[in-house]
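Working notes for the structure below.
Below is a slice of the complex: some chains, not all, each in place.
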Amino acid sequence: MTIDHRSASSSLQQLLATHTAAELLAKLAPKRTPLAPRVPSGGIDGEAIAKRWAALAGHETSQRVLLDEAKLDGASVYARNVENFIGTVNVPVGVAGPLRVNGTYAQGDFYVPLATTEATLVASYSRGALLISEAGGGTAIVLREGVSRAPGFAFESLHGVGQFVAWAVGALEDLRRVAEATTRHGKLRDMRVNIEGNHVYLIFDFTTGEAAGQNMVTIATQAICAFIDEHSPVKPTYAFVEANHSGDKKASLQSFLSGRGRSVTCECIVPAALVEKRLHTTAQMMANYWAMSAMGGVLSGTIGVQGHYANGLAALYLACGQDVACVAESAVGVTRFEVTGDGDLYASVTLPNLIVGTVGGGTSLPSQRACLDLLGLSGPGSANALAEVCAAVALGGELSIVGALVAGQFAGAHQRLARGVTAGGSSSTTPNASKP
Amino acid sequence: MTIDHRSASSSLQQLLATHTAAELLAKLAPKRTPLAPRVPSGGIDGEAIAKRWAALAGHETSQRVLLDEAKLDGASVYARNVENFIGTVNVPVGVAGPLRVNGTYAQGDFYVPLATTEATLVASYSRGALLISEAGGGTAIVLREGVSRAPGFAFESLHGVGQFVAWAVGALEDLRRVAEATTRHGKLRDMRVNIEGNHVYLIFDFTTGEAAGQNMVTIATQAICAFIDEHSPVKPTYAFVEANHSGDKKASLQSFLSGRGRSVTCECIVPAALVEKRLHTTAQMMANYWAMSAMGGVLSGTIGVQGHYANGLAALYLACGQDVACVAESAVGVTRFEVTGDGDLYASVTLPNLIVGTVGGGTSLPSQRACLDLLGLSGPGSANALAEVCAAVALGGELSIVGALVAGQFAGAHQRLARGVTAGGSSSTTPNASKP
């Protein structure tokens, strides 16, 4: 992160306004003073929890909020989802929709639970969802599914690499066998090879049934690595079950280009009249915004080009017991708006990296399960259906925020013509641009 | 997202196994049937909430979980944080630490609340936090702060662009004045200009006090845009208060290269003996892993190179009422491990895009406030301190996961020497590699 010398200088002066340089350096130095008491680990029973709060002396107010009587009684449901449990946070849920989805897996009108603490988010997504529904629904297709793990192997030289890769490629069926022995639902879909000098990465791609599957693929890949360790004719100098080449928990071009998790595209054609009625602008202006904002994405170096997938995905993931950290990788894709030959608005989103499941993770916890139930998603195909709903939600969010930005534009000719409306004055009644 | 023809073919066959092509196309078609009932919007009082659940007929079980008596009684606290409220989800919180931070703002031993539904996350981060603390703490520096908005302006040609930019650059003090009139805490730090043909983006960068500040900068930028609309000697064809050039809610190279929010670096030198005692490996193997995984990041096209910042940040953001959607932009940066001249382990993380605040957003909600209180962060400088804690948490997470991956490596010579330990067999006692 590069800063110009003026910023650096002003940051320094700000610090030196309240401290001497020596004081500052003392603050930064490692400290050998005794450490505050450890928080006891252990189970989720009342006694263990009480010991933890005892260690957190002085925080009784926090304790009362995070762990009231009811929460304490229900604590055991979290036993397999968290360690060092001290209570729960409550996140408010709003409902958006109904959102009509015409998907290969998701079919019908969905009430979408969104957990968030950010004002206007639910209102904006709900507006978008209703717009899609009025237009006949969002057509959605799961294009691909599969989650990967990427062990890395170091050799002394390309000699070893060549022998290893030749062996591994030939041993694929064995690797598949040992991998699939670890899981009822996971299937080894593909293996790819990356050779970088004397380093080799094997990228194993699995389908994971109704689960998001990150743990499943790790365990399966550990079995593969054990098999390799035992049978490879050439031993690596060192090896790791994951060498940061799988795209796990981060936005990456590789995941964007090749897919990771479930990849979905969703589209909707919004009639011109409906754009005007609901968004108070024209299909052409929506397309103008798209062109400028797509270039805005290019000019700022984003992966793909889109507006704010992260808002809807984070809220939906959180409500439905998905792994919220995966928003880092999922909130990537391509939005496109165009005017059709008939003057209507074509809008689509394509999200290649949805990490979602309807079993495992937080999906069986009480309030998260309640949200999934509200969506009606369980049983075979439900993970793919959830992915299609995610894409439709994202499409609604894009339509709504762009509509707000366009209608709230401060310099449109029609605004200047409308006497009595000061430029920019519509902002108070327009859903907030940044937090749609 | 590009898929090979085999994947495309197999996806199709999977779909066609259960449907005819005509049935599939029918599923995808827009539907004009009557829409399911709308969910009433309106306030957060008991009556409005009841009407919503009435619309969600058949979901009484979900209702009982999301909105028990206590939740209903406390609903009003969420009035400014969510729309279409129907209840709350509970997310379990574990505590990690104590984590010693030697920062320019954060000083002392912190108990870190992490809200997550993913097993092993808290255990792994806590292990890393304790390792840092035993090594004397993580030294952390806020390098920069500032959040941006980027309105876009379209002109007919470069003629208009030239006149507009010349005027805008000269009007900077006026723009600052109108922007700062909208906020007590925000300051316009800088303006940058991007000309792409006949499009101009003005990028306004604000400091936002103790708030994360996204709303603050939007309102200030709307005021700027209104001023521009009124005073610019040349009118744009169209203009938008945000043209997707600010990096809001997405990972971008621009934010990584220039910073967005609060930018922090945090380091720790872990003595060789401590690496062996706590991580059961050597500083050299930790550095070997780093080199391979850094290249893994490069080879998979990530922004920066790091392991799993998203895990710790999402859990901390969620516990502390931060905007979880911002994990998409915050979980970016650079981790580096090296062996020092003395044979110890040098470890650092640099996170340029932390979007955190101690006021606004969800920070005043009861359970989120309770978590912030546990950290002891409020008042002047607390947002910067929170950013430093975020970085130290991320550093702990990197140390812990890499330690697990290295110690659990299946091919290390020392494992083969250790009789009775089958290769890969240590995985059951090692914190899970994928979900640290």
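Per-chain residue numbering starts at 1, and chain names A and B are given in the order in which the chains are listed.
Everything that follows uses one rule, which is that contacts are C-beta pairs under 8 Å (C-beta built on N, C-alpha and C of every residue); 3 or more make two chains touch, one makes a residue touch a chain.
In this text, all values refer to a predicted model and were calculated from it rather than measured experimentally.
Identical protein chains form the entire complex, numbering 4 copies in the structure file, with 2 of these shown.
The definition used in the following text is that only the chains that are shown with their structure count from here on.
Annotation: 10 Å between the Cα-based centres of chain A and chain B.
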